[in-house]
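This is the structure I have questions about; it appears just below.
Here the complex is missing a single protein chain, while all its other protein chains stay put.
Letters are used for the chains, namely A, B and C, taken in the order the chains are written, and counting of residues starts over at 1 for each.
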Amino acid sequence: MDGEGTLRLHIPGARFRPGDRPDFSYLRLPPAGAAPRPPVDAPAIATRDLAFGLVRTLDDDGVAVGEWNPGLGADELVRGLRTMALVRAFDERMFRAQRQGKTPFYMKCTGEEAVATAQTYALRPDDMCFATYRQQAILVARGTPLDEMMGQIYANALDPTKGRQLPVMYTAKSRGYFSQSGNLATQFPQAVGWAMASAYRRDTRIASGWIGDGASAEGDFHQALVFASVHRAPVVLNLVNNQWAISSAQSVAGGEESTFASRAIGYGIPGVRVDGNDYLAVFAASRWAAERARSNHGPTLIEHFTYRAAPHSTSDDPARYRAGDEWERWPLGDPIARLKLHLVRAGAWDDGRHSAMLRAVEADVAEADARAQALGVHGDGPHHDPLTMFDDVYKDMPWNLREQRDELAALPGRAT
Amino acid sequence: MDGEGTLRLHIPGARFRPGDRPDFSYLRLPPAGAAPRPPVDAPAIATRDLAFGLVRTLDDDGVAVGEWNPGLGADELVRGLRTMALVRAFDERMFRAQRQGKTPFYMKCTGEEAVATAQTYALRPDDMCFATYRQQAILVARGTPLDEMMGQIYANALDPTKGRQLPVMYTAKSRGYFSQSGNLATQFPQAVGWAMASAYRRDTRIASGWIGDGASAEGDFHQALVFASVHRAPVVLNLVNNQWAISSAQSVAGGEESTFASRAIGYGIPGVRVDGNDYLAVFAASRWAAERARSNHGPTLIEHFTYRAAPHSTSDDPARYRAGDEWERWPLGDPIARLKLHLVRAGAWDDGRHSAMLRAVEADVAEADARAQALGVHGDGPHHDPLTMFDDVYKDMPWNLREQRDELAALPGRAT
Amino acid sequence: MSRMNMVQALNSALDVKLAGDPDVLVFGEDVGFFGGVFRVTEGLQQRHGEGRVFDAPIAEAGQVAVAIGMGAYGLRPVVECQFADYIYPAFDQIVSEAARLRYRSGGEFNAPITIRAPYGGGIFGGQTHSQSPEGLFSHVCGLKTVIPSNPYDAKGLLISAIEDDDPVLFFEPKRLYAGPFDGHHERPAVSWDGHSKGDVPTGRYAIPLGEAAIAREGGDLTILAYGTMVHVALAAAEETGIDAEVIDLRTIVPLDIAAIEASVRKTGRCLVVHEATRTGGFGAELSALVQERCFHWLEAPILRVTGWDTPYPREFEWEYFPGPQRVGAAIRRVMAE
Partner (left out) sequence: MSRMNMVQALNSALDVKLAGDPDVLVFGEDVGFFGGVFRVTEGLQQRHGEGRVFDAPIAEAGQVAVAIGMGAYGLRPVVECQFADYIYPAFDQIVSEAARLRYRSGGEFNAPITIRAPYGGGIFGGQTHSQSPEGLFSHVCGLKTVIPSNPYDAKGLLISAIEDDDPVLFFEPKRLYAGPFDGHHERPAVSWDGHSKGDVPTGRYAIPLGEAAIAREGGDLTILAYGTMVHVALAAAEETGIDAEVIDLRTIVPLDIAAIEASVRKTGRCLVVHEATRTGGFGAELSALVQERCFHWLEAPILRVTGWDTPYPREFEWEYFPGPQRVGAAIRRVMAE
């Protein structure tokens, strides 16, 4: 059976692989300022086109145009620029720390800094974020001391996860940052549950949920949208489409058949597709969604269209599966460079200040790292006492864990 | 916190409960013939409106109108009418059998007969169906002897599930009917897998998958659509929206926020919403979807808009949770009555023939039942030997099952 | 005090908690207007409002995920899973999330959620309405698992489960809802009326998780059981005339190891009974623990009477069910050594 009239199995793949010359001209990128901005109380049905377009505010000259321009002041923008630069410097340093054996693992968000940074500033500080491993910018934007974050990565005595979690699996309740999970997608419906609880309590805090393009294939993505839709939960659901899931292109998650933002339509939820490398656009879309949620107009799904410039993690070498210069050719640029250009054009920034800022954030990171390393790195304490591994399985330790703790305590060197 | 500006949790419910007077005027029901019929190779994007409309062919006078009129001959329509009547008679008889204690359980599809009947005739006989418990019409339409089906219900020696499965959990490989599961939604992505296999083998057979409005909230619904979209699987995905999931209205699954058919849009799959009580419309939509699939244009999601006239099952009394006369007031009528009217108007049928047909199907059912009962009913054999319960756990019986079988065999009365 | 069957006792527990704690919410399939397919939530929506007791989409994973999010906020959600057989779609959320949350967050977050599910066989439900999956959850650290055997315990344990700050699986032997059932299906059904455990206080009381009950004192052998099997074990003890001590575990995690050890050291013999399939079931853990901790007291091998290692076959319910005949035979075997 191989003739005419027989079926064929479609196998999607990446457009470009090592050796190919990436050409992104197939992307239909509407010009900045083209997308209309519906009012915050618009019915979902009136927002449908946003799911297929691309909210952009910064044009090629760095000028902010159109209805989505959030009109932020220079101070606010400089704050965003600095946070993004700080995140990037932090990532660089921690990536190197892994190469030096000070942590077994690290994950950068290079190229995607605008997404979590701008959204965090568009939320209130006590809104609860259910993040994945590429939203370290949330913590940074909320002023988490960097040495505390590094403590988690080094698993030293500062680590709030007490040496238990993989590096970058932060938890920071006081900063509105939910305990991160290594299991993809699980946090997405949990964010909806938190938002439902807030609504149940007649609170004013909303939740934000985060997921990747790849992870959106999990059932939990649907669970989140079903419950968010049915209960009109006050939640901003973010899907970061950075084109890749480890070595798999977004097409493997369905991204070539429709936009991810359009997944929202079938649930009666607005889906907004935004240029994730345009700080102002991300801020504006996030603020729109947050206002909707906070005024009882329900959830929004935002697809952040961006590019994973970094390797998936320190365990991975993207040269094995993607064309070398994709990031350079990515048509939506670098979010830091674009925001810088905008500020420079607006007369609020210049190269000198920028260089000084970069030096300053690098110094901040280096100082924090020195403080953090003084408290121990992976494999080289001081760490939490290994016997604490029996804590927190339950609120109260049952007999079997007590017995096991005693057994370990009695072993020479407490080792296997 | 209860004032202005606080959040509120939305709790959806049923429009009508016992004591209410159902009024379905809120349903926007486009007139028959209004929906355009895109060509079978239309891109999904060109079919979007079908997800929000309602494909109807039979007008109030029983005349078939519009582009979706499949132009079926009278013989074919009478066959459909007879199958639907047979299914209804079968359901009545088996429901009574449960009341008489001959089976512990039964589920009717009354009011929804057109859905599975018309689709089955729109498919080829060897296309594989992954049904739920309300598509008994597939088996009937494919000519399965009724006493065989009853054998499963009575768990007698004829039962292909060997007394193991809940009544109505059929399996009929030779009739292109996949083993039914009691676990909701699981079969939906399995249908996609079967279709992918058929495409992989360059076969010509396609699959049909089935799910209810309620069950569509499960993660498996999303799994099915993701894989169907990504691999452009040759599958017809059917969502039977019969307004209820036991006592929960379709709003609890999100049906008030958008149409279920529109869930397809975000996957780049056509979503077609069809009047499920209009035999011709269901046939036409099913044929359109089947042709698309068979000609490598990929999957379609069909939402069959219908009404569950029956109780959920014999275990349930809908008078406790829904208004008594909803079914009578359901604006899309009874599929059998509507097809009959159409045939009568077309001069191909009359009351006399109809009564004779009803008597004939009842006699067929009664005779089959007599044959089936002669082979045993629930609790009153001949059944399969209880020791067969150890078969088919694995292809070859491992030692633990052999030992357990011997232990049971040695017990007096083989009982507990 | 009031006479209650198990459904009423559970309903009363939910009612008491809904009335007493505004952080308690109840949701699940059909639990709202209708009151649940087994009627456990009957009247609760009407009494406490549809914001407190409501129908959930048929999406067990989502239900548990949403409950975890609510728990992280500070609520105490109670989720009804319509049948224990349908808990598997939520497995990842239960195992990877609810069970791990306190641990992985170093204690910052926890999941004070209760998942109730009708459970076990005896109603001709076949393999998808009869399962006993407690063994799976017993292997997942971070979870507690409770299985009551009577109305009094059911209410007191459910209140404890809801008040507990850790995630609790609460399995309700559905064959016990209306009355005690000892496996004698050929006899007329018995109701909880007149049973001492059918007298249930109307207000709040709690039975601590992790404490077993001695359902029958005896000196000859120890039978470890929970749920429906407690009644089967009691019947088998009477019918064999062996002076068995029947321990109703009530909570399998945390387990009342002290009660088990004390009994087996006294009797020197032990039988483990559960309805779940045998291989890898919780009976294996019980057998291993007793053997490890009471080896020198044991006069005979510890035997297990369990469901066979097959799915629960609908029509062969009574050939599958570990009833008093099978338990009795095992008692005699253990005593013969």
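FYI, a residue touches a chain if its C-beta (ideal position, glycine included) is under 8 Å from a C-beta of that chain, and two chains touch if they have at least 3 such contacts.
On a predicted model such as this, the values are computed, not experimentally measured, just so you know.
Engineer: Taking the complete complex into account, which shown chains does the hidden chain touch?
Structural biologist: When the full complex is considered, the omitted chain touches A, B, C.
Engineer: Which of these touches the unseen chain: C:63, C:110 or C:277?
Structural biologist: Counting the whole complex, the residue in contact with the absent chain is C:277.
Engineer: Using the definition of touch stated at the top, determine which of B:291, B:364 or B:391 touches the missing chain.
Structural biologist: The single option touching the absent chain is B:391.
Engineer: Determine which one of B:183, B:296 or B:315 touches the chain that has been left out.
Structural biologist: That would be B:183, which touches the missing chain.
Engineer: Determine which one of C:27, C:54 or C:103 touches the chain that has been left out.
Structural biologist: Considering all chains, including the one not shown, the answer is C:103.
Engineer: Could you tell me which of C:159, C:213, C:303 or C:327 touches the chain that is not displayed?
Structural biologist: Of these options, the touching residue for the absent chain is C:303.
Engineer: What is the set of chain A residues that contact the non-displayed chain in the whole complex?
Structural biologist: 9, 11, 13-14, 17, 104-105, 155, 159, 162-167, 169, 181-185, 214-215, 217-220, 245-248, 252-254, 315-316, 320-321, 378-379, 383-384, 386, 389-390, 393, 400-401, 404, 408, 411-412, 414-416
Engineer: Which parts of chain C are in contact with the chain that was left out?
Structural biologist: 85, 88-89, 91-92, 95-96, 100, 103-104, 127-128, 135-136, 138-142, 253, 276-277, 279-285, 287-289, 291-292, 295, 298, 300-304, 309-311
Engineer: Going by the touch rule given at the top, which residues of chain B touch the chain that is not shown?
Structural biologist: 128, 130, 159-162, 164-165, 169, 171-173, 178-179, 181, 183, 186, 188-198, 200-201, 207, 219-220, 222-224, 226-227, 230, 391-395, 398-400
Going forward, only the chains that are shown with their structure count from here on.
Engineer: Need the most distant chain from chain B, centre defined as the mean of C-alpha atoms.
Structural biologist: Farthest from chain B by mean C-alpha position: A.
Engineer: Hey, how far is the Cα centre of chain B from the one of chain C, in Å?
Structural biologist: Going by mean C-alpha positions, chain B sits 35 Å from chain C.
Engineer: Hunt down the residues of chain B that sit against at least two other chains at once, touch-wise.
Structural biologist: Residues 9, 11, 217-220, 252-254 of chain B touch two or more partner chains.
Engineer: Going by the touch rule set out above, which residues of chain C reach two or more other chains?
Structural biologist: Counting only residues that touch two or more other chains, chain C contributes 51, 57, 59, 61-62, 89.
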